[in-house]
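Each remark here refers to the structure printed beneath this line.
With one protein chain held back, the other chains of the complex are shown just where they sit.
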Amino acid sequence: MANVSIQQVHKRYDDFHAVKGVSLEIKDKEFLVLVGPSGCGKTTTLRMVAGLESITEGKILIGNTVVNDLPPMDRDIAMVFQNYALYPHMTVFDNMAFGLKMRKFDKTEIKKRVDNAADILGIKDHLTRKPRQLSGGQRQRVALGRAIVRNPQVFLFDEPLSNLDAKLRVQMRVEIKKLHQRLATTSIYVTHDQIEAMTLGDRVVVMKDGLIQQVGEPLELYNNPANRYVAGFIGSPAMNFAAVTIKDAGGALMAENEAMRIRVPDALKARLAPHAGKPATLGIRPEDLRMANGQDPADLTFEAIVEVAEQLGSEVILDLTAGTSSMVASVEPTVRVRPQEKVRLAISPAGLRFFDATTELAI
Amino acid sequence: MIEGAIWRKWVFFYLPLALFLIFLLFPFYWMVITTFRPDNELYIAWRRPNYAPFWTWNPTLDHIKYLFRETAFLTWLYNTMFIALCSTLISLFCGVLAGYALSRLSFPFAGGLGTMIFITYLVPQTLLFIPLSDIIRNYKLGDTPWSLILTYPTFLIPFCTWLMMGYFKAIPKELEECARIDGASRWKAMVYIIIPVAVPGILSAGIFAFTLSWNEFIYALVFLSSPQQKTVPVGVVSELIRGDVFFWGALMAGALLGSIPVAIAYSFFVEHYVSGLTGSVKG
Partner (left out) sequence: MAVTATFEAATTGGEKRPTPKWRPLENERWLAALLLLPTMVLLGLFIAYPFVKGILLSVSSARVGVPGEYVGLANFERLLSDPIFSMVVRNTVWYTLITTIFKLALGLWLALLLNRNFRFKAFTRAFILLPFIIPTVLSTFAWKWMFDPTFSVLNWFILQMCWAKVWVMGLFGIEPAKTCFAAAQFNWLGDGDLAMWAIIVVNIWRGIPFFAISLLAGLQTISPDLNEAAAIDGAKPWQRFIHITWPLLLPVTMVVVLFSVIQTFADFQIVYVMTGGGPANATHLFATYAYQLGVGTGLLSQGAAISLAMFPILFAIVIVQLLYIRRVETR
């Protein structure tokens, strides 16, 4: 059983509290992604699982074993680094064989495993080359191969795709996903890219300032963000936020500010009722906005001025100003607008989200 | 870039460069030419009209023969080589280990120790030679090569350490972390991964230490006394001058032949030497 249990783990450096009580249960064979901005503690947490950082407080278990005091080499894990960390003076074969040599495997077994891994990753022709003769993508494959041959209980990934160019990144993303489907090893993957998180993770953990903001399946995070931060982090372009006041208007609840007056959908009325008369934050994703077509009810539309229109071919991204707030809308590619033109946008009510103005939690 | 006319290039570039080269290399030319000129051509005063110092039509090997027959020059060469190699190896050993510890391990007083080692580099040999000579005598090491093999590292190790620190720092720590996850202990990671990657640095430190060893004089002068034990610089100074008489031919032959081993070693490692020199200054 290769589950990983992180229990109330803290990490303190002198006076800097990097990880503040993180708890996670990672199931066997699960691919878990830790995502967040730089400095949020995701890499530190990963390194504590690896044994490269000491654990200030709390417990980490791999399988049934508490690994707090075990050095990295005794934890039965493998790690793929952002800048590959290939041993420059060794051939690809020796790079992949190093771990097995350190553990005193015999030569035939080593050859078998290395050849097998090279086969899976398509680098069989490169076994005698040195890292400097390989391209970025090939080097990353060797790094993956090095991890695979060891057959560890857990794979750890530290932003492995960040050093690759955009096209290669997409390719390698698919490779990693296929690899996981094939090998089914428990994996913990750290990235700052929410697209990687959404596409690769069985479950995604959003972190900020050393704390977990939300844990859940990708779609769950997209549809039901627990707080404003997660809502703004997941999804690209990011969710729009507007400061509004919730007003009681004779039976219906309205979210109002100087630019818009939106009716709160019935589904959310009960939850928002206690906030009547108080400020709140309204959230709506760009893809849930479209050009109003005259038949939309007025209380689900608002006016805005177009600042910039970005034509992408598959969609048009409009940068708008509504009152004092900026908004982004993602509309059909056939839309033609001019800068400074006033437009009316319709909101898809299913996409409305509200957040408490002070706690920023989802209402 | 020197823009403009060709004459500017000649005046501002080629000419000064040529002058520098002549200035820097002339003494070696002088060494060579004196070695092969017979005595009767050498000892002509500069006032005399037949003073023709730059060439000879009667080259002779007499001075070189004198050097090998009348002095223990070969022994000196061997001594100097032996001492230089041993001190270089010792210093590299200490310097590589110390450089690794100071640059890649964290432990209390790391900064303080590093500064201390740097400071010892700034303590010149001429400051320590008198008390050291006493210590050497007390330990009965006087007049043996060991007096030098053990004391040369004092000025070689700080330099090697500093140089290796620079090279080690440039190696990403992920390399070591990966090795440790792969199953290597810290020690094995150092030996199998970090040190092999730092080989260029080791070569730089090595050639630099080697040339510094050859160049050392005052310790060798003070600690060695019998002709059989002397190093080349000391031997040339003490055995080729009888009272006030300088045997210039043999002296220059000694100087020339004494310089050749270092020059040859240097020529194989020029790039490493230069990067060692510049690394120590930029670090």
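As written, the chains take the letters A and B, and residue 1 is the first residue of each chain.
We take it that a contact is a pair of C-beta atoms (placed from the backbone, for glycine too) under 8 Å apart; a residue touches a chain by one contact, two chains touch by 3 or more.
Here the structure is a predicted model, which is why all the values come from computation and not from measurement.
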Inset, instruction - Over the full complex, note down every shown chain the hidden chain is touching. - result: A, B
Legend entry - Which of A:G41, A:P131 or A:P152 contacts the chain that the document leaves out: A:P152
Legend entry - Those residues of chain B which, in the complete complex, touch the missing chain: 1, 13, 16-17, 20-21, 23-25, 27-28, 30-31, 34, 42-47, 51, 53, 90, 93-95, 97-98, 100-102, 105-108, 110, 113, 117, 119-120, 122-135, 150-151, 153-154, 157-158, 161, 185-187, 211, 214-215, 217-218, 222, 232-233, 236-237, 246, 248, 251-252, 254-256, 258-259, 262-263, 266-267, 270, 273-274, 277-278, 281-282
Legend entry - Residues from chain A at the interface with the omitted partner, ascending: 61-66, 68-71, 74-76, 103, 150-153
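The working rule: only the chains that are shown with their structure count from here on.
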Inset, instruction - Find the geometric centre of each of chain A and chain B from their Cα atoms only, then give the gap between the two centres in Å, rounded to an integer. - result: 57
Inset, instruction - State the interface residues of chain B toward chain A in the complex, per the touch definition above. - result: 172, 174-175, 177-185, 188, 192-193, 196-197, 199
Legend entry - chain A residues touching chain B - in the complex, by the definition given at the top: 50-52, 71-73, 75, 77-79, 81-83, 85, 87-89, 98-99, 102-103, 146, 150
